[in-house]
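The complex appears here without one of its protein chains, the remainder shown in place.
For reference, chains read A, B and C in written order, and residue numbers begin at 1 within each chain.
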Amino acid sequence: MGVAIFLFSLAATFEWGEFQGWGNIPLIFVGLGVVSFSLLVWWRQDMSFGMHGEIFEPKSTGAPFQNIDIRKVAMWMFLMSEMMVFTALFSTYMRYRLGIPNCKTVFHSGEWVEGTAVTCFEPAGHLIASSWFHIAPGAINTFALIVSSFTIVQALRYAKKKDIDEDVRRRKVTRYLGTTWFLAIVFLTLKMVEWFLGFPLPEFLHEFNHGDSTIKSLYAEGYLINADNYQHHAFDTEYIEKHPEDYSIPEDSALYAMMQDGSHQGGKMFANIQVSATTFYVTTGTHGAHVLGGIVGLTYMTLKAARGGYTPDNAVSIEYFGLYWHFVDLVWVLVFPFFYLY
Amino acid sequence: MAEKTVLGMDLYWLNFYGLMILTLIEVLAVGANLDPVAESLGTEEKVITLWILTIIAIPKFIMIAAIFMHLYGDEDSGILTMTALFPAFFILIMVLFVGLTHPDAASSLPDWCRPGTYGL
Amino acid sequence: MRSRTKGAVIALVAVTAMLAIPSAQSLPGGIAGVQQAGCNCHGAVPSDSVVPSLEGLPESYNYSETYDITVSFEGGPSQEGNVNQGGFHLWASKGSLAVNDATAQLYNENEVGHTEAGNDQVSWTLTWTAPATDTNVDFILHVNSVNGNADGAGGGTSGDMWNKLAITLGGPVEVLDEADPFVVLGVLIIVTATLLAFTLVFVFYRKDPEAFDWDNFAPWLADWLTTTDHKKIGTLYFIAGLFFLGVGGIMAMIIRIQLAVPGNDFLTQEQYNQFFTLHGTTMIFLAAMPMINGFANWMIPLQLGAADLALPRINAMSFWLQPFAALLIFTGVFSGHGADTGWTGYAPYSVSEGAHYGTTMWAAGQIMLVASSTLTGINFLTTMAVMRAPGMGWMQMPLFSWSILVANVMLFLSIPAFGVGLIQVYLDRVIGTAFYDIAAGGDPLLWSHLFWYFGHPEVYVVILPSFGIISEVLATSSRRSVFGYRSMVYALAGIGVVAFIVYGHHMFTSGMSPTLRFVTMLTTMLVAVPTGIKIFNWLMTMHGGSLVYRTHTLWALGFLITFTLGGISGMFFPSIAMDTHLHESYFVVAHFHYVLVGGTVFGFFAGIYYWWPKATGKMLSEKLGVLHFLTAFVSYNALFWPMHRLGVWGMTRRHHTYFVTTEEALGSLPMEAAGWNMFITVSGFIFFFSNFIMVFNMIVSSVRGEDAPDDPWGGWSFEWMTSSPPPDHTLYKLDDGSWGLPTLKDANEHIANEPGWLSSWFQRLMVEDEDKGDKGEVTH
Partner (left out) sequence: MSVMTPIFAGLWEHYIFWSLVVGAIAFGWLFHHSFWFTSKDGESLPNVDEIKLGVFPKHNDDMRLEVAWTVLPFILIVWLTYYSWGPLDAMWTSADGGMHGSECEEGQFSNNTMDSSGAISSECYHVIEITGQQWFWSFDCLELSTSICDTGTESMEVYGSVPVLSLKKGETYLATMTSIDVTHAPWFQHLGTKEDTLPGQQTTLWLPISDSMTDESMVLCAEYCGDAHSVMAAKLITHN
């Protein structure tokens, strides 16, 4: 027991310790390796708890939390501090979104000249919500998370059901935990697809996507942390003339008037959108990290379930993980509309 | 607590379908062209989408928290909701003090909500 | 046993490796590369067949005298007839070099090299004028002898050889090299570390002299390193806390040496910046917070009558995050590139290139501290919420537990904001995200908001445990129960809540929107009220009691005096008009040192003297204790009170030096400031050394102190029921003599074992009443 903790704490610090700047990537992987090794050591004992039925679930004695499991209270305390982390990220996003003028308004106000970058806030939504296919990865992710919330609850239900025999319960719980694990993996891969890879479109959908065959990822669109002269064809007057059906400059905007009387010769607007990209990537990245944490937990629980570890009286650990998982889903319910769609 | 059934269907299935439908509405709201609606209400499309998204996000939030996280109706949910709501006050302060006080935040928020400057 | 020692060895190797990496990484190519830019491009290794020589330099120069020096070399592959035979590069640390023919060229005042024309000879003549002051001058000469195959075989440098010569020249008066402050800091830290290691081995020896050999030292040490028992972790926290209190103290002393005299140059500007940054960070995060956790780890389970904390393994982990975080925070200090952004690390500077490389490590280290504090917060809140002894309602907890509870609630709700801020700074510096990149619209105020949203609750987190200790100590030593227990608890909760809406007063002059300044002005005015209530309650506790003068009572009274002074001097800041005058001046430094050192550290000393017998089973000697109190209290006030005056005069914080107005020169401070600063430095040293009396007292008591009874001071709370030192698995002597968990009886007849006011309110609010039946009404 002592050794496990010692390794665990050293590993955690080693992993943190290796967290140094300028990407000495191999060291970080060594650190992560040690962490996973120590997690295994810790779990191996945990497994032993569950195996020979000894229950390690002290109930709370003090009011007001009469007879609620101690670790459930601890989990809720942990969620409270996680709420604060995401509030801090949301406040940063809100502050910058309200503070820095929106790129579209700057474009329509005409206060830009081709060639010099304008600092403005380009919400990811402007890109993602522009066409159905861009929204697809985000939408599927949301469905994936909701389904995974649902399956984790089912897993808990079967684990707690008294009246079914041992083997049926083992199969059912493992299946449900397995689906949750799989959906979490799907979530992360789709996020990677959306960020970096982009995906090819099947033949018959081409004409919906004004002709080009693939959906470009955010990376390809140039929506990057260090994008300080970012162009988007919605901010390009020639492009707008050629594709009136896609974009139009509203008649009442100053740019329209300046274009009419020739005082503004149009062209491409360069935008420095580093801040908007940073807030987007860091917030969704932190959320992704929490999902990753969930996956690590899930792998252990699925393995344990596969070996029939969950009996009605020690099923509470699924419930605690369920709380964490629903919290992660809850955060996504807030992140998805405000970061992706708006 | 897992055996409750509401309106004949099992509570969790019901909750699951509800959430799926709401998300679908959100995606549709963004995808669909809301210009005619925007003209009728005199604001541009972006504000409309913002309002729709918030209106839908709140019930989703409540549904997940209440049903999936057993914050309602179980014997220990009383106090746990209290713990869950405890940081609300601190979140509110953070949002108000940090989120909305960008010096040159020319936003359409009503003046009482966004701290103004003394003409400095 | 085999695997355990192997594990310990691997761990040691890992730690040393980690130690080596940062310093190797952050020592950019060594100092040598900069001055001695000799063209050692000819061949990698200096070869001694080439003999460089530098004639014409006297034994010791006299002021601004010019000397003709000749640079020459023999040996190596160069011969007469070649196209070019060799070159040289001379660097002189002081004085100025000059060239007197076309064969050599002057790069700058102290660097000379050969020219194209002068490339085919073996000796060159130059002149050097000595400096006008007393200093040691270093000369470093690089020569290379070339075999002349300039036709390009191997780039014309294959087969060439070079060598180097270094001479130091003293002036008329012998000048000692001034001590490099980092060397001083390094030596002192290593001395304290070895002292610590020695006491560790000594304690092990004292435990059982016969078994004093390696194979039971390893398991004993391993047991300590891997313990999850709250008492052992408490002691570990204490050792870490006191060690870093010493390290922070050393830094404070070096800062004071620098400020003793106006225009002092013991520390250069850069080094001073690093010292005050690390002084602040070490004192708050590595000394005060671990000590709080030390007290809490020791006392909370005992006071609540719980066997151990709710999550023992996480408790061990949150301790072990701290020393490694300290390692990270200190990276780069010894190579001169430590963090130099102030403990607040304001945004544009902390992410600009100007800040040293150490700042990234400083941020990474503090992220680890954030993780550790969050885990401890969760641990303590859960323990207090769920593991109280039967019969102990919320309103029957001892005040120390209450103070730790409120402190931890504040801590673990505010620290994520700091964590997110730190991660933003870290990512900005490491992978170039643009959170605070001004050009891209980044807003520097975001960092100060996030930081102070955490900063102010943090300073209350640091002071509240001392409030708890003082309530316990004063009540017991005046033989009375604390006056107004309920109002004390509400005052604690009041401070906990108000702390969050008050942080704006740190940013009154920082360009924050005026409405926010006005709102925080009003709320800051409010914050004095709960603290005032507490002070008056303490004073009232002493009323009618019979004060027993032990050292911890002296420290508690000392706390009352200094903390009240600090509180009053703090009242000057809420009004913006006053704050514009006093912001960033030494008045602020005086205020927070009065509250921090006078408040928290005096409270910790009181706590140490009060609970030492319970923790170690040995009594501390009263004589040494009183001596420690007198010297510390007097020198403490002499140290920090004049700072108020300096602040009003206009001495600014974080300035490595200051200048006084003399007859001929206008300076920023009146003449007497120099005198006061020297006075402060002297009393600072007395205060620093007075704390060693306590350390000596601790050692003497653990070696020869007489055994302590279970309840030496007559306290009522549970920790005095166990034996001192308490058995490994905390057990309590129940009144029928058996051992087990205690149940709290209550002398206040009317609220015996029915839910307290708070919990009945919860029940009425939350759960439907159908099965609750009778609910005892609370009568006052």
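We take it that a contact is a pair of C-beta atoms (placed from the backbone, for glycine too) under 8 Å apart; a residue touches a chain by one contact, two chains touch by 3 or more.
Everything quoted here is computed from the prediction, not taken from an experiment.
Looking at C:Tyr67, C:Phe204, C:Trp224 or C:Tyr349, the residue that reaches the missing chain in the full complex is C:Tyr349. Checked against the hidden chain, the listed residues C:Leu445, C:Val595, C:Ala674 or C:Ala708 yield one contact partner: C:Leu445. Residue-wise, the contact with the chain that is not shown comes from C:Ser487, picked out of C:Ser47, C:Ser96 or C:Ser487.
Residue in contact with the omitted chain (choice from C:His89, C:His593, C:Lys614 or C:His656): C:His656. In the full complex, subunit C makes contact with the omitted chain through residues 263, 269-270, 273, 340-342, 344, 346-349, 352, 354-355, 392, 396, 438, 441-445, 475, 478-487, 509-511, 514, 521-522, 525-526, 528-529, 532-533, 535-537, 539-549, 557, 560-561, 564-565, 568-569, 571-572, 574-578, 580-581, 583-585, 648-650, 652, 654-659, 664-668, 670, 711, 714-716, 718, 720-721, 735, 742, 744-748.
By our rule, only the chains that are shown with their structure count from here on.
In terms of which chains touch, the assembly is arranged so that all chains touch all other chains.
Of all chains shown, the one whose average CA position lies nearest the global CA mean is C.
For the pair subunit A and subunit C, the distance between mean C-alpha positions equals 36 Å. Centre-to-centre separation between subunit A and subunit B, using Cα means, comes to 18 Å. Averaged C-alpha coordinates give centres for subunit B and subunit C that are 43 Å from one another. The multi-chain contact residues of subunit C, meaning those touching 2 or more other chains, are 413-414, 417, 443, 446, 450, 762-763. Residue numbers of subunit B whose C-beta contacts span two or more other chains: 79, 87, 90, 94, 98, 101-103.
On subunit C, the positions that touch subunit A within their shared complex are 3-4, 7, 11, 14, 18, 21-22, 25, 222-223, 225-228, 310-311, 313, 316-317, 319-321, 324-325, 327-328, 357, 360-361, 364, 367-368, 371, 374, 377-379, 381-382, 384-390, 392-394, 412-417, 419-421, 423-424, 426-427, 429-435, 437, 439-443, 446, 450, 755-756, 758-759, 762-763. Of all the residues in subunit C, the ones that touch subunit B in their complex are 413-414, 417, 443, 445-446, 449-450, 453, 497, 500-501, 503-504, 511-516, 519, 762-763, 765-767. Touching subunit C in their complex are the following residues of subunit B: 75, 78-79, 81-82, 87, 89-90, 93-94, 97-98, 101-103, 115-118, 120.
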